[in-house]
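A single protein chain has been removed from this complex, and every other one stays in its place.
As written, the chain order gives the labels A, B and C, with residue 1 at the start of each chain.
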Amino acid sequence: MVVILKPTTSEERKNQLIDWFRAQNLGVHVSVGEYHTILGLIGDTRSLDIDLVSSLDIVESVKRVTDPFKCCNRKFHPDDTVITVGDAKIGGGNFCLIAGPCSVESEEQIVAVATEVKKAGAKILRGGAFKPRTSPYAFQGLKANGLELLKLARKETGLPIVTEIMSVSTLDLFEDVDIIQVGARNMQNFDLLQELGKLNKPVLLKRGLANTMTELLMSAEYIMASGNEQVILCERGIRTYETLTRNTLDLSAVPMLHELSHLPVIVDPSHATGIARLVEPMALAGAACGADGLMIEVHNDPIHALCDGAQSLTPEQFLHLSRKVAAVRQAVQA
Amino acid sequence: MVVILKPTTSEERKNQLIDWFRAQNLGVHVSVGEYHTILGLIGDTRSLDIDLVSSLDIVESVKRVTDPFKCCNRKFHPDDTVITVGDAKIGGGNFCLIAGPCSVESEEQIVAVATEVKKAGAKILRGGAFKPRTSPYAFQGLKANGLELLKLARKETGLPIVTEIMSVSTLDLFEDVDIIQVGARNMQNFDLLQELGKLNKPVLLKRGLANTMTELLMSAEYIMASGNEQVILCERGIRTYETLTRNTLDLSAVPMLHELSHLPVIVDPSHATGIARLVEPMALAGAACGADGLMIEVHNDPIHALCDGAQSLTPEQFLHLSRKVAAVRQAVQA
Amino acid sequence: MVVILKPTTSEERKNQLIDWFRAQNLGVHVSVGEYHTILGLIGDTRSLDIDLVSSLDIVESVKRVTDPFKCCNRKFHPDDTVITVGDAKIGGGNFCLIAGPCSVESEEQIVAVATEVKKAGAKILRGGAFKPRTSPYAFQGLKANGLELLKLARKETGLPIVTEIMSVSTLDLFEDVDIIQVGARNMQNFDLLQELGKLNKPVLLKRGLANTMTELLMSAEYIMASGNEQVILCERGIRTYETLTRNTLDLSAVPMLHELSHLPVIVDPSHATGIARLVEPMALAGAACGADGLMIEVHNDPIHALCDGAQSLTPEQFLHLSRKVAAVRQAVQA
Partner (left out) sequence: MVVILKPTTSEERKNQLIDWFRAQNLGVHVSVGEYHTILGLIGDTRSLDIDLVSSLDIVESVKRVTDPFKCCNRKFHPDDTVITVGDAKIGGGNFCLIAGPCSVESEEQIVAVATEVKKAGAKILRGGAFKPRTSPYAFQGLKANGLELLKLARKETGLPIVTEIMSVSTLDLFEDVDIIQVGARNMQNFDLLQELGKLNKPVLLKRGLANTMTELLMSAEYIMASGNEQVILCERGIRTYETLTRNTLDLSAVPMLHELSHLPVIVDPSHATGIARLVEPMALAGAACGADGLMIEVHNDPIHALCDGAQSLTPEQFLHLSRKVAAVRQAVQA
């Protein structure tokens, strides 16, 4: 860490700060410039609170030199992590389509969608049982019953299942789930992350609406530092001033996260855009820039035929997307 | 809710949609324009998923006419809510200074700070026991022990205490806490909100880093719809592209939330700016635009004398702020 | 336009507003709901100031039903616009690579780069002569001399040239330029847009750092309403809170703008990311989601060999990108 002191800093205050750093087992390299004194800290600065240091009145600014994350850092682990669930692999050149309905609604629905998406190339079934909703008056999902229906669909199709957890208190219910998803709103629910770190089960970690890539990696670090190294990162759109799309899909995060970390990175174009017509183009874009997988909403409930413009695709649209994605991947890898 | 259909919508699809709305007990008023057909929905649309409707391929756009929140809505509850804890009152013209250290560190520290801030005019003591931290390697607070030290400080000074909860699983520990704080990262931890809604105890709800005022009110609605009407809203800065301050304090939220809701609104300039030098001017600004209270970080631990430029003020600085705030409030109310 | 009145609106105020709308040649359709009265305005509302109407104290909110843009609107002009310059075509299925250095530095440099990028598949040469710079102390480009060097490179290679204009006062100098570029900072320099609207020459219009897609289309409308229909839209990244990339490339804008408008849409991954390593993956992503072209920075000045990690690619890297992009386009169109 490099700490730049203000020109007005007294010797006494400067030495107090240097002593404080040394008391925390850090070496301090002092470099006196024309206007500013620069302190270079040597040693493990990961536990140092950069916000605290930068808020000191004698400090002009602070710059981290080493990354604050370690377990998920490609520098210390150059090889890609590959996550395996059933026949599906994600990462290290293995591409995986994850598909299914927004919410699990009934046995008929989930089994039918699962059958269709499997035929179209999906390797993992998604479906919401616990639904985080902005409004307390909105449908909150079938909860435990929804999980049972997902398992039924798995039994029928052989597809592993991924579904979202909203609270540590329901963790027991997820024992037989293949991949546990942490939603955008819980990306910094640190208690939940630590509990998931104690499991031996892949975690699909979605980027928060207003979280930086570094914060996403720090949340992965929470899980990994607790012992669970099976983390899948997911870009799903960030909040910006643009309102024509629900969120702004930040695809640059795909190559950037790949550079910083060895963890697989997937893209969710359905939630990011909120518009079915944009799902295929953004899925293709995600595949083109190197995503290790895509998470796509698909429905086939006739009652919702009405909604085929929603963010969910029909099975036919998903099949079309699946074929195009395969072609794009082949083009990129050639 | 007003639903605007695309010019290309067929009669059949339009009628399907109208039937679907009617099946949900909504009246539908159809108005055919030159290019667009507009559907006006009559009845309780709060449980309708606006994202779903707006994502239909025949829908150009959707506009809510009524607010999606009810319990916290000033339209249905014109009088200000007043929260009372011990001798402190917040809201309805009652202004309240909340002060204390970022983290509880020791008995000496918390009792000393509590004594000082009480002398300077604080009515409630704040202090972090469970600390949400971006990094798993950073200090996470004294946890249960920190809560005990807060209670000791309360016993010594008579000041009611407010402290942050991070997880439903620790709720028992907060039984004897006066006000439970929900931090920015947990503003949409809906399970936690629902559990807090079952208590008979004030909740201080901080606005999330990337959350709109409407979403803040919807989170208050979660607590209130579960039965607990004692909610204090807190503006604490939102995430923007500006980097000179930690976050961007959105003070317009104070009069805007007051207009929309009867709940008290306080301001936390310490976390918003992350810079001690900005705390007093932004505290004065908060008081000037009508905040019902301020939450200020104050330390007096000699080991941290070093840090008196941090976001925490010294007791002397807090006393200065307290006097200025009183003067500004008098000026505004005159 | 739909105008929703507040529940408390008096009959008198409501009628004043209705009269005011009618005085502006608009029909008004009144629909009285349980709480709110809704006014549907019929006629040409494009010149109505939506901000003014929505700020009236009796107005709860306002919703446009028709788009505020007309000339660039696909609804009134379903066929793709195709821009032709020399042998290059952009739009309507015609894909175009635009490449060249950030700044024109010398004859040797620009001719050499032009020769290289032509070989690698570029159809148009880019190069900055007038450079908008945040700092008055930074290099501002070779200006008029830079334009001459671009023309020399065009003469040598036959490639049409595109370069940025910063001010109406230099317009004469651009007479012999093939495509005039309006940079992000000038997207709402309305005087400049109107002057460019009087020309018979393509304009490459970059999206502003903080501008919505609708605002981009309104700026295109300024040019087109003045008589020049040859506008190319360019997505080049928007400003968000993320700092690992220079800006956040909003690729969803590509399919969205294509849906709203008949104008061609290109992508500039070099400026958006500011990092050479990300240019190829984001170029591939842009091609995959349907961009009509890409604008890529390429240098080959040996003095800058040092900088081959900058946002500029070497000619070899550009050739690699060009081949991959062609493959991705084939995959997408198959």
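Basically, a residue touches a chain if its C-beta (ideal position, glycine included) is under 8 Å from a C-beta of that chain, and two chains touch if they have at least 3 such contacts.
All values reported here derive from a predicted model rather than from experimental measurement.
Visitor: Of the residues C:Lys201, C:Arg277 or C:Arg323, which one touches the chain left out of the display?
Guide: Here the residue in touch with the unshown chain is C:Arg277.
Visitor: Given that one chain is not shown, which residue among C:Val168, C:Leu199 or C:Leu319 touches it?
Guide: The one listed residue touching the chain not shown is C:Val168.
Visitor: Contact with the hidden chain only, please: which chain C residues?
Guide: Output for chain C: 13, 16-17, 20, 46-47, 49, 51-52, 54-59, 68, 132-139, 166-169, 185-186, 188-192, 194, 208-210, 215, 218, 221-222, 225-226, 239, 246, 274-277, 306-311.
Visitor: Spell out, residue by residue, where the missing chain touches chain A.
Guide: Those residues of chain A that touch the unshown chain are 2, 4, 7, 29, 31, 33-36, 38, 40, 42, 60-61, 63, 65-66, 75, 239-241, 243.
Visitor: Residues of chain B in contact with the chain that isn't shown?
Guide: Touch set of chain B with respect to the missing chain: 210, 212-214, 238, 240-245, 248-252, 254-256, 259, 272-273, 277-278, 281-282, 284-290, 324, 327-328, 330-332, 334.
We take it that only the chains that are shown with their structure count from here on.
Visitor: Would you identify the chain whose C-alpha centroid lies closest to the centroid of all protein C-alpha atoms displayed?
Guide: A
Visitor: What whole-number Å value describes the gap between the mean CA coordinates of chain B and chain C?
Guide: 39
Visitor: How big is the gap, in whole Å, between where the Cα atoms of chain A centre and where those of chain C centre?
Guide: 31
Visitor: List the centre-to-centre spacing of chain A and chain B in whole Å, with centres computed as mean CA coordinates.
Guide: Those two chain centres are 26 Å apart.
Visitor: Using the touch definition from the top, which residues of chain B touch two or more other chains?
Guide: In chain B, the residues touching two or more other chains are 239.
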